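Left out: one protein chain. Kept in place: all the others.
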Amino acid sequence: MKPLLACLLLFLTWLPSLSIAEEDVRAGALLEALDVRSFADKGEAISELAISEDPRTRYWLNALLDGSLQRTHEGRFVVVLNNRGRSWPVEDALTQEDLGEISRRELNRISINNSLRNQIRSLIAVADLYSEDLSLRRASAERLVGEVDEALAEFLAEHIEQETDRRVQQRLSLALAIYQLEQGELDAVAELHGSLNTDARIALSRAAAQEENPLLAQEAQAALSAIEQRLKMNRTAETLYFGLSMGSVLVLAAIGLAITFGVMGVINMAHGELIMLGAYTTWAMQQLLPGQPGLALLLSIPAGFMVSGLVGIAMERGVIQFLKGRPLETLLATFGISLMLQQLVRTVISPQNRTVVTPEWMSGSLVVNDALSLTLNRLYIMAFALLVFMALIYILRRTRLGLEVRAVTQNRAMARSMGIKATRVDMMTFGLGSGVAGLAGVALSQLTNVGPNLGQAYIIDSFMVVVFGGVGNLWGTLVAGMSLGIINQVIEPWAGAVVAKILVLVFIILFIQKRPRGLFPQKGRAAGD
Amino acid sequence: MWLTQPLYERSTRIFLGVLLLAMILVTLLHLAVPADHPLYVSAYTVNLFGKYLSYALLAVAVDLVWGYLGILSLGHGAFFALGGYVMGMYLMRQIGDRGVYGHPELPDFMVFLNWDALPWYWLGSDSFLFTALMVMLVPGVLAFAFGYLAFRSRVTGVYLSIMTQALTFALMLAFYRNEMGFGGSDGMTNFRDILGFDLRTDETRLALFLISGVALAVGYVICRALVNSKLGRVCIASRDAEARTRFLGYRVERVQLSVFVVSAMLAGVAGALYVPQVGIINPSEFAPLFSIEIVLWVALGGRATLYGAVIGALLVNYAKTYFTGVMPDAWLFALGGLFVLVTVFLPKGIAGLLKQRKQAKEKEEEVPA
Partner (left out) sequence: MKRLNQLKKLAVTTSLGTALTLATLGSSQAFAQDPIRVGVLHSLSGTMAISETVLKDTIEMLVEQQNAQGGLLGRELEAVVVDPASNWPLFAERARELLDQHEVDVVFGNWTSVSRKAVLPVFEELNGLLFYPVQYEGEESSKNVFYTGAAPNQQAIPAVNYLHEQVGIERWVLAGTDYVYPRTTNRILASYLQEEFGVAEDDIMINYTPFGHSDWQNIVAEIRRFGSQGKKTAVVSTINGDANVPFYRELGNQGIDAADIPVVAFSVGEQELSGIDTGPLVGHLAAWNYFMSVDTDANYDFIDAWIDYTGDEEAVTNDPMEAHYIGFNMWKEAVRKAGTTDVDEVRDAIYGVTVPNLTGGYAVMMPNHHITKPVLIGEIQNNGQFDVVWETPGTVAGDAWSDFLPGSRDLVSDWRAPMSCGNYNVKTGRCGGSRAAEEAAEALGE
């Protein structure tokens, strides 16, 4: 397969001059060759297709790649434009003429497997090296690392000179050096020294293991140990990142509870379901704005806050206000509400999980170096958690509402005699806490299932975080969430996920024996029994 | 004798009377009435009632700590499940070589795991007497260890509730692990005999039902005697004003600890009675939601009355059986709604309602027409 990459290059620069009719006959034959059972034959056919000078090659390869190149029962090649539902809109693969909708029963897919997918991508990558688009060139250079063969190496050696972008150049040199090292060239070791790239490391360890060239093995070994050192540092950084990101999820899930539970003393077992409502709001928003997942997600932030907040206010008005001074009984009532909300979602929407799409700008990762990349969705969620936290601190410290909330929690009777409407403050506080739970749901929709059980998964963790941090203290929640996240991620690699979770729980139980009021106990009269 | 003291009390007598009557009635209707008669109680129903009675005992145990000590335990399911597991181990050993792999000693799941011998903590599990002892000891020791730490450092209120929840959650995760040697997520099932009696016969089911009833009666009397004793009054004092009780010179943490341990043991017994009747024990009994549900039974029935707990447990479980059969899609609404309505409108539960009625009636009688 690899020599063919070079052939492709040869032809890409050579523009054809055949008549349209002749072309279509040829193209038909090329596509015909793709419709075989054996994947090996299909691979041959793809290579044939790639070196054909047909301008539609790229279009066909892409269609093949995403499975939309199909054949009708009559033998006509078509490209499916949308493959949802029972009938699919298609266009002719040769003429690109719109053929309307065809029942999926009538269509057979030209299927490919992973290795063919790989082959096509590499073909496209080589072609992309000529692209005007810098990001395409970078992606294709990235792809070629570890994929270089003799013909491509020769071509690359020349092509690097022409390339204007430094990053593309570096990547191509790396790709070339790996190939050269595989060929036993000593100079290549210097080029790979300190590189964190996986393919480079594999090539080096192979070079170190071989016995034909002792000098090369020695050099490679030296380069490897330098790499190991750097890898270790990166692993530590990575674990820290994992911990912080898990921590920020915990904080986000728990911080609403820190308000309803910590400030108001309501044990809200329906907190998880308020999170769930936030996540469902995101789903609903994406349904309302099809094709714009990013915008929908942004709009879900206020919408999720409102939905959960309003449900929270309804709960407060409808149930919780009657349970003043009986905190443990709020647990029971809200548990009942949580059961009802779950079943409501099951009956009205569906017991199945819903798909929430991750927008383009949130998927993938931020590459720090070859061994360390930070996943973007979690990075955004981390920032979002901090933002929500700051906003809450601001509201509680600097606004009228915050002042009133603090007054009411510290001394209800006194606050009321100062003219504060305590019932209204209760309502607003609960609404705020619930709304924040909704925000957590919006964020979680990007990480996990959006389904009726979503809330259940977070309720216990949320309580642990609040109690560990100290009830009634937002900073406590932040520190507790982050440290539990980090502890968990540090233990996990050597103890396994199950044991890590158990150990964290035991740790919290023992910690509470030592400090019965959490990390940051409330001080002063508010703490009184 | 402080233990017999409650027998002179009117409420206890009524409770025991009703319980006895119900047991006799069920037995008669099961044995003496022909199967096609509308009043016939089938073995299935007897079995169900037996299960409810073991739940009722569990509810009494929870009411003891919640109603009289003011400790809202969200982890009593753990003690219940531990008692159940101890009983499950015994029943597992009784299967002997009738398991699928036919190993004379090892339960199937251990054969499957390639274990050569029973782990040390399974020693003695083939003796019923030892099992009966461990059914109380294992939950008791756990409750003692947990309570000793918690009460000594004065972890109270919501903190304690959440900690009990963490306890049962951690145990659940641990028991899910195959390496624990308790059958992993499948737990233990396919039991055959108990004390040589075949578990799959109607007679054994009836006997287990009757034993559960007796256990409930005994458990009830013990709890009643406990709360009527001086210790019980200290309990109530510490529930209502812990600091003051302490200042009066009572060692509140010791009182709390001892009652907590007794309650855990009762829960263990309930679990041990439950397992042979439902035929399976697995880690889902440790689920925090189950523990919350137990508290709800007590709340529904009426806290700090003991008999209220029994009423609540029977009622909720019967409703669960009924509604999941009749309206499977809607029963969670019914259950959830019930809890909300009860906590808001019936803060003292059904027992409170009964009391109110009685008082109103007495008042009416006092006022001449």
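Chains here go by letter, A and B, matching the order in which they are written, and residues are numbered from 1 within each.
Everything below uses one rule, namely that contacts are C-beta pairs under 8 Å (C-beta built on N, C-alpha and C of every residue); 3 or more make two chains touch, one makes a residue touch a chain.
Keep in mind that what you see is a predicted model, and the values were worked out from it rather than measured.
Screening A:131, A:352 or A:399 for touch with the missing chain picks out A:352. From the options A:26, A:58, A:109 or A:515, the residue with contact to the chain not on display is A:109.
Across the entire complex, the residue among B:34, B:104 or B:196 in touch with the chain not shown is B:104.
For the chain missing from the display, the contacting residue among A:198, A:218, A:236 or A:369 is A:198, taking the whole complex into account.
If you put the hidden chain back, the residue from B:5, B:27, B:153 or B:178 that touches it is B:178. Among A:180, A:195 or A:245, only A:245 touches the chain left out of the display. Contacts to the hidden chain, counted on chain B, fall at residues 42-44, 47-48, 51, 96-98, 100-104, 111-112, 114, 173, 176-178, 184-187, 189-191, 200, 278-280, 282, 284, 320-321, 324-325, 327-332.
Listed for chain A, the residues touching the missing chain in the whole complex are 39, 66-67, 83-86, 105, 108-109, 111, 113-115, 117-118, 121, 198, 201-202, 205-206, 238-239, 242, 245-246, 249, 343, 346-348, 351-358, 363-365, 373, 375-378, 446-453, 456-457, 488-489, 492-493, 496-498, 501.
The definition used in the following text is that only the chains that are shown with their structure count from here on.
Centres computed as Cα averages put chain A at a distance of 45 Å from chain B. Put simply, chain B touches chain A in their complex at residues 72, 146, 149-150, 152-159, 161-163, 165-167, 169-170, 173-174, 176-177, 242-243, 288-289, 292, 295-296, 299, 329-330, 332-333, 335-340, 342-344, 347. Residues 261, 265, 267, 269, 319, 322-323, 326-333, 335-340, 342-344, 347, 456, 460, 463-464, 467, 471, 498, 501-502, 505-506, 508-510, 512-514, 516-518, 529 of chain A touch chain B in their complex.
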